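Only one protein chain is missing from this complex, and each of the others stays in its spot.
For clarity, chains are labelled A, B, C and D in written order, and residue numbers in each chain start from 1.
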Amino acid sequence: MAKYVIKRLVLLIPVMLGVAFIIFSIMNFIPGDPASLILGESAPAEAREQLNEELGMNDPFIVRFADYIWDALHGDFGESWRTREPVFEEIFARIPTTIYLAAGAMLLAVLLGVPLGILSAVKQYSFLDVLNSVVAMFLSAIPAFWLGLLSILLFALKLRLLPSDGADTASAFILPIVTLALPGAAELLRLTRSTMLEIIRQDYIRTARAKGASERIVIWRHALRNATLPIITVAGMYFGSLLGGSVITESVFSMPGVGSLTITAIRSKDIPQVMACVLLMAALFCLIMLLVDLLYAFLDPRIRARYTK
Amino acid sequence: MSEQLLEVRDLRVVYESDEETVHAVNGISFSIGKQETLGLVGETGAGKTTTALSILRLLPDRIGKITSGSITYRGEDLLAKTPAQMRKIRGESIAMIFQDPMTSLNPVLTVGDQILEALELHNDEGKSKEELDRRVEEMLELVSIPAVRKKDYPHQFSGGMKQRVVIAMALACNPGLLIADEPTTALDVTIQAQVLAMIGELKEKLETSMLLITHDLGVVAQTCDKVAIMYAGEIIEYGSVEDIFGDRPHHPYTVGLFGSIPDLTVDTDRLKPIAGLMPDPTDLPEGCKFHPRCPHCQEQCKTTRPPVIEKDGHLIQCHLFAKEEEAGV
Amino acid sequence: MSTPLIETVHLKKYFKTNSGMLHAVDDVNLSVQAGETLGIVGESGCGKSTLGRLILRLLDATSGEVRYNGENILTYNKAQMRQMRKELQIIFQDPYSSLNPRMTVSEIIAEPMRVNGMYQDKTALQKRVSELMDTVGLASRLENAYPHELDGGRRQRIGIARALSVNPKFIVCDEPVSALDVSIQAQILNLLMDLQEEIGLTYLFITHNLSVVKHISNEIAVMYLGQCVERAPSKELFQNPMHPYTKALLAAVPVPDLRYRGQKREAIRGEVTSPIDPKPGCRFADRCPHATEACRSQVDLVERTPGHFVACTLYQ
Amino acid sequence: GCGGQQDSTDDAAPSETGETRDDLVIALATEPTQLDPHYLSDTNSSLVVLNTHDPLFRRLPSGEIEPALAEDYELSEDGTSITLYIRQGVKFQDGTELTAEDVAFSLNRATATAQSEAYTESFKEAVVVDDYTVRLDLLYPDVAVLPLLTQGNNCIVPKHVVEEVGETEYAGNICGTGPYKLVEWQKGAKLVLEANEDYWQGAPAIKRLEYRILAETTTAIVALETGSVDLVMNIGALDAQLVQENPDLAYAETTSTTTYYVGFNCAKAPLDNKLVRKALAMAVDKDAVILGAVDGAGVVAANVMPDGTTGAPAEADQPTIPYDPEAAVKLLEEAGYGPGELTVHLAVREGATKKAGTILQDQWKAIGVNTVVDTLERSAMLNDMYNGNLEAYIVGDVALTMDASMQTSTLDSSTIPYTNSTFYSNPEYDALNDEQAVQMNDPERRVEIITQMMEIEVEDAPRVHLYHPVSNIAYNKNLNVEVSPTVEGYFTYGMSWN
Partner (left out) sequence: MTKEKVSSRRKKSQMAEIWRRMRKNTAAMIGLAILAVILLVAIFAGVICDYDTQVIAQNMAQRLQPPSAEHWFGTDAYGRDTFARVVYGARISLAIGVAATVGSVLISGFLGAVCGYYGGKVDAVIMRIMDMFLAIPTELLALAIVASLGPSMANLLIAVTVARIPPFTRIVRSSILSVIDQEYIEAARACGASDFIIIVRHVLPNALGPIIIQATMGVGRMILTAAGLSFIGMGVTPPTPEWGSMLSEGREFMRYSPYITLFPGIAIILTSLSLNLLGDGLRDALDPKLKD
């Protein structure tokens, strides 16, 4: 197992290099020289030239990329061109918010989506099932900012129940988390439903029933464990993508998360900042996927066997 | 005949979907006495599994329906039981071994846990965890699997071992009746022999009755006391093994079935298969269901359902013998 | 003896797996004369299908030769091989997964001929398809049916018609009747034997059903864990099995005859050993009641009586 | 803990007990980037810096300039140097006293820094004369030197701190003379400032100042309505209406010093044709643009010089291109374009300029010109603008110094392409521009020259001036605050609770 984990971690290196290359090239395709962005519209020409030179913008692309990677390998990811602070300073300041949001949203999505999905599958074609499915499709089709703004107007302004912004109090996280979680819950509901439907047709479920097991035992002990695999994959992907930041929700609720930082950085062509953000997110994403795989092994002995060999 | 453990009378089962109705079982009757083994034989799709599932009331929800008949176990009507009462019976009084050992075990639970579960579900005496654990080990050893392997998962077992685990699970609560649905079809001959031998031994030891479903006549000849031959949802011939394998008059389908098997002991140039194929269960022929394939088909067979003729407990459902009988009388 | 139609020489196939080399086929030497049937029997997973696939080059052999009319076809290039494909065909075990569910019956049967460009003319092709359907006993009204609408017996006939479509000389029948019911099984076996008689086909017939193999084969090879442990003419093998595994196999067959009822049959004890990196020597030794130290070293297949080969220390 | 204070801000009005509040929460739409004065490059950073640091002079919301760290000044005869008399007894927030050393150091540091170049272009060097006197030498006489010294980029920093922590580290260790000190910066969320009790003008009334980052306008207004924010700047016209209807809130507005205009690339076909430019300009109904772009919250602009710009005539007297679509069609015909034959690419950015562009598209369609509106990212827009790739673009120009020179230079050929991105080049205009710059002692002559330049501009139409947007604030009605056209006006020291 340890060997497997190490192998996966080693595999992270080429993937991160690839991600770095993709982002670095895209950022270099984006027109505009950083100097004009840093200095503003009214800065004189010489100042721009000088700054571009300082930032190494006049070197060929490959040289710059190699320099970047070289420095990064030495732990130096550079300073933000915009704020002149080490790139990770700002990221780390924002990461807690992002993690609270992502974890909260995923938890809520799972807590809502999975039980409702199971209920839907167990009572297939019932009124409840139809209602669940329609509501789920509805939720997954609502644009995020619409949901966000509407919930602010309703809960923060009309009802004055919850704050509309800020990341100071726990209550401030409620609305953004709900907004983020609903589409995820909808997706998980549909996935859980279809997976469970498939699994309750399996022979071993019939075996359990033939032993005299009650529906509760059949569903929770026999079916759910087997249905968990696809569910955690999707939940993991969802969590991963949430960690990448959710620009829209962050902006609507004024949550200082990593997503809005990345967007700001892309907009101001702040290459070191963008690189650091995306690399960190990609690394997190890969780690989450690794975790998901390990969780697989924990839940499914067949997969465990494959790793331990 | 001794007191009957299980009695099935005029059972009819259909599978109904929006599109079509499959008449899977069409009025069959049979009974199993204490410590008896009944072999249920028939081609694919004859309705064997359906019959078994009906006894345990495990037909698929909504689609599978018992339309008439009665199933009595130890004098009690199973069809009148509530779901909770039924759950008590399943596993404890009547246990079942399913067709495919590879998929009948839950891949994420240890085999020990799966056997233990059956015990826990029917632990009326309130035995302690240790006692139940010991019983699990006992059961595993009974089917020749070292007790230490109870912590293993199904994928770590070979097909034959998995089937043995399923058997251990089914026998864990000392059921009065064991339904074995083609317990060896998915296995190799050598493993098949092992498993069959084991079931036989255990049956003796635990004094269990058995309903053995198969389409392998060889297996029937070696293990059963009574045989019912099914065709298109009906029992067309029923009797003791001697009746079926002996030199008596048989239903033309039974004859065809025997003719289809290459005999290891006799050399034949050609096999004599039954012509044609099973009828479509959604659109069964009128009269005798076998008539389109029957070499002795007469006008009458096409229109009227043949009567059941009994001769010393050997039942045949065929016009051919009805006539003989008439002629004889 | 004349040159066999098909001959394998030291044929080996190892699969790389996570836990080591899996010896699926390990040094198998067989030959089949034109117009005859060689039966291959053995436990599940002993390498029967792999052997069949190797002969057709559906898998690449690890080493060894496959000779067709004396020529090693493993050295053929793509174009030569395509020519060969018309001579060598296969009928698969599973009539459910071996037919493309999105094609109609006539499309499936016509596919090999289309691929090989055998008929330019559409109507001629259609005529040939009808002929083939007739040969295998499929009603012509089924030509536009899809496989899922048919039962196993009819599906298997489609498979046979497909194999016959390119006029092959040699057909590997990989458990063609295992998935079928006894009565349908008999229909198919009769069909195969009729075809052999009519057009002189040669079969390699793979199965683990001993009654079937006895019925159809001229010669039988018994495989155990990738190796051929015994080979003899069909009758001889049944009358005089030598290898302990063959004996166990024969004894295990349940016979539909009350005379054998109650007879204690000697079942093989123990589980199949792993085919991954097997130890040298007889692979059956762990389960064999007669195993001795001698079994731990290399055991060769030797001819004990004319035409009867066995690999066992009891007969060396 | 900020939690307790959070609660106290939940009430919009002063608490029932009659105690007045001493904290203030201001909403900002974008986050300041960094707080080192000399590296400032965006408005909101300046806003904060001007509360933590002091400039030498302060501009009041009214536009007047009053002395701050400089008590007085003296301009040399030839206008190439200015002597600054530094206020005595002023202390930095670390307790050390402000000296001429610090002032000279700060001005020279600003001059040397690229980010501040626009505000120090005319500076040569600052020289310490004595402990409280500094002489700032200029490269050329610059009429705008006082306004420049009010800017955030020319704020005074302590020399010893910069030298101690290092040039680039000052941003993380700011220590000004201003009325507030930074105590907490939650990136992306808020900045918390605390009153400097030793401020040289006396301790400020507001003791705790929080800038909260609220990107979405709707969220900011909701926060104002629910009382979690006390002041929001530059809200939309519809929101303004809503605020005015709310009895708990107050609203004030003034015209800003920003001018939105369409710049034509005079070096690129088809807009290198004066007739075409003029036609397009004549087809613009500025009132409709104001309605669509800022929901009516704007004033028609005649030129880039809003009222109050030194050296410029009153805006009502400025020459301008009339709205005359019929004449525009004729001009187009003259230029050889029939209806539908001309297509213009108009670059805009997300927001007001995009809306303005959408309206222009419709208005130009009326004279038979097709318009493709390209919404660009800031980086792409600047890049293409400087490289002369754009045909037309809409931008906002801030009259930073409120002096005409800075505004006229935007059409001077010497500033192509950065300041003058229209690539407009007219020697006559350039000559006049040079001439007005030295009319330090003859303001009337200067106005004359500038009016002349405006006439040239109307004739050649290198750009169409659209509007000056309204600068507004919405706030808790108990807050004393004045609306200002510039960021320098939002000096929190002047704010207090009733």
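The rule is short, and it goes like this: a residue touches a chain if its C-beta (ideal position, glycine included) is under 8 Å from a C-beta of that chain, and two chains touch if they have at least 3 such contacts.
Everything numeric here is computed off the predicted structure, so don't read it as measured data.
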Touching the absent chain when the full complex is considered, from D:Asn173, D:Gln361, D:Thr415 or D:Gln452: D:Gln361
Residue touching the undisplayed chain, where the options are C:Val66, C:Leu125 or C:Leu138: C:Leu138
Selected residue (touches chain absent from view) among A:Ala144, A:Ile174 or A:Leu291: A:Ala144
Chain not shown: contacting residue from A:Pro176, A:Gly259 or A:Pro272: A:Gly259
Contact residue for the chain not shown (choose from C:Lys127, C:His148, C:Arg259 or C:Lys279): C:His148
Hidden partner interface residues of subunit A, rising order: 14-15, 18-19, 22-23, 26-27, 29-31, 130, 133-134, 137-138, 140-146, 149-150, 153, 198, 201, 240-241, 244-245, 247-248, 259, 262-263, 266-267, 278, 281-282, 285-286
Hidden partner interface residues of subunit D, rising order: 217-218, 236, 238, 242, 288, 291-292, 295, 349-350, 354-355, 357-359, 361-362, 372-377, 379-380
Touching residues on subunit C - with respect to the absent chain: 53, 56, 58, 81-82, 85-86, 89-90, 92-94, 97-102, 111-112, 115-116, 135-139, 141-142, 144-146, 148-150, 159, 162, 166, 187, 190-191, 194
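Everything below uses one rule, namely that only the chains that are shown with their structure count from here on.
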Chain ID, smallest distance between chain and overall C-alpha centroids: A
Top chain pair, ranked by how many C-beta pairs fall in contact: A-D
Chain whose average C-alpha position is farthest from subunit B's own: D
Chain centre separation in whole Å, for subunit C relative to subunit B (CA means): 32
Mean-CA-position distance for subunit D and subunit B (Å): 90
Length of the line joining the C-alpha centres of subunit A and subunit D, rounded to whole Å: 38
Sites on subunit A at which at least two other chains make contact: none
In subunit B, residues with contacts to at least two other chains: none
Of subunit C, residues touching subunit B in the complex: 43-44, 151-154, 181-187, 189-190, 193, 208-212, 214-215, 235, 238, 248-249, 251-258, 260-261, 265, 267-268, 271-272
In the complex, subunit B residues that touch subunit C: 43-44, 158-161, 188-190, 192-194, 196-197, 215-222, 241-242, 245-246, 256-265, 267-268, 270-274, 277-278
Subunit A - residues contacting subunit D, complex: 30-33, 35-45, 47-48, 50-51, 82-85, 89-90, 93-94, 97, 149, 152-153, 156-157, 160, 163-169, 251-257, 260-261, 267-269
